[in-house]
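In what follows, a structure is listed as structure tokens, so that the remarks can point back to it.
One protein chain is absent from this view; the other protein chains keep their places.
Chain IDs A and B follow the sequence of writing; residue 1 opens each chain.
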Amino acid sequence: MGHTHRETASDGALVRRVLAGDVEAYAGLVARYRDRLGRYAVHLLGDQADAEDALQETFVRAYRNLGQCADPERFGAWVFRILVNRCRTIGGQRAKRERVVVRSEAHVAEADVEHPADRQAWREAIRWALDRLSPEQREAFLLKYVEELSYEEMMEITGAGESALKMRVKRACEAMRAMLAEVERA
Amino acid sequence: MNAIARFVALTLGIPLVAATAARAQDPRLERLPAEARASVSPVIDSARAIGLPTEPLVDRALEGASKNAPAPLIVQAVRRLAADMGRARDVLGRAAGQAELEAAVDALRAGAPPDVLVRLRDALGLRQLAVPLGVTADLTLLGVPADSAASLVIALARSVADSDLLALQRDVERSVALGAAPLAAASQLLGDAAPTGLEAGTARTPATPTTRRKP
Partner (left out) sequence: MPEMEDELIGRVAAELRRPVRLDPAFDDRVMAAVRAHPLALRPWLFRRRTFSVTPLGALAVAAGFAGLIVATTLQLARRSEEPGTVTAASVVPFVLHAPDARSVTLVGDFNDWDAAATPLRATGASGSWVVTVPLPPGRYRYAFVVDGTRWIPDPAAPRAPDDDFGTPNSVLTVGT
């Protein structure tokens, strides 16, 4: 019953149910956005545990502030904005700290697809390259190419202007190309 | 009463005040083996007589009972905790509340020298110390040198709420779990959050008198 409801109800309907006191309806929103937001956080932060913490805090903050979600039908964009800000904060806290490289469990779990060794090496090369982008470039690159957002959506989520975002994406691509071309040649 | 006399009284379980001995025994202690109950009750009565909180002692005894520990082990654990709470109160002063004493005991047991706790108490003046002490204890348990842990907590506790202090502690735990060096992780995360950029191992002159309100 609840399941069917969660799968078919719009974001706005779920938000309204939660606001009316149906706490369990929030599970539908979590299930709907958890994977996509989780993917962004894992790639942006480069660490599974940090990403899950950021995501959990995001969902809890979104819940507590749900009454401030101006357009419940666009809950997804709203919660994405909270996550982007949360990842910036966590990234900033870690910025000066010595980097601790942890191989994500998810990556290890999927490493047996195709040619395991090649695939794993390719993933690690991408991770290595992503880590070397500036936080702003990494954010813009992931939103543009992985989340496939329009610049208009990216402006809404990041608060940055279009020309700044385009510049970040362009520089991120140039840097990724340069770094990964080196890897491919090696 | 000097510390030695109190230590002897607590560890031997000598009732210090007649009225205390007459007080009804906590019914929860019925769960203890009879042999343990007979020895634990006087320790608790003695602690009460000198104004130490008794709840942690009852809890420790009940933990032993639930874990089916032998009576001598339960008695030893309760006596040791009573003695350590006495030490902690010597350090923090008579106004220290239960949570502050429990945190201080953990810090001392984790290897923090008493003067570190004194420094923290003096530096934070009128602030409730339970959370700053708890965070100091837990950072020390994680492997951050006690003096550095206290310095970081002092720097932060002047400007952030208890909930933020606890959140930062969790960040440090996570970093250490991921392989970061404890002192480096604590200095980085807590140092970043501190408004004045105090470095680990430095202390400030107390800004407020050492008198604190009773928790």
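Rule of thumb we're sticking to: a residue touches a chain if its C-beta (ideal position, glycine included) is under 8 Å from a C-beta of that chain, and two chains touch if they have at least 3 such contacts.
In this text, all values refer to a predicted model and were calculated from it rather than measured experimentally.
Enquirer: Would you indicate which residue among B:Ala38, B:Ala99 or B:Leu178 is in contact with the undisplayed chain?
Expert: B:Ala99
Enquirer: Decide which residue listed in B:Pro53, B:Gly86 or B:Pro145 touches the omitted chain of the complex.
Expert: The one listed residue touching the chain not shown is B:Pro53.
Enquirer: By the contact definition given up top, give the residues of chain B that touch the hidden chain.
Expert: 28, 53, 55-56, 59-60, 62-67, 69, 73-74, 76-77, 80, 97-99, 102-103, 106, 109-110, 128, 130-131, 134-135, 137-138, 141-142, 161-163, 165-167, 173
Enquirer: At which residues does chain A meet the chain that is not included here?
Expert: 18-19, 21, 23-24, 26-27, 30-31, 34-35, 38-39, 42-43, 51-52, 55-56, 59-60, 63-67, 104-106, 109-110, 122-123, 126, 129, 142, 145-146, 173, 176-177, 180-181, 184
In the analysis below, only the chains that are shown with their structure count from here on.
Enquirer: State, to the nearest whole Å, the distance from the C-alpha centre of chain A to the C-alpha centre of chain B.
Expert: For chain A versus chain B, the centre distance works out to 41 Å.
Enquirer: Which part of chain B faces chain A closely enough to touch in the complex?
Expert: 171, 174-175, 177-181, 184-185, 188-189, 192-193
Enquirer: Could you list, by residue number, the parts of chain A that touch chain B in their complex?
Expert: These residues of chain A touch chain B: 47, 49-50, 53, 93, 96-98, 100, 102.
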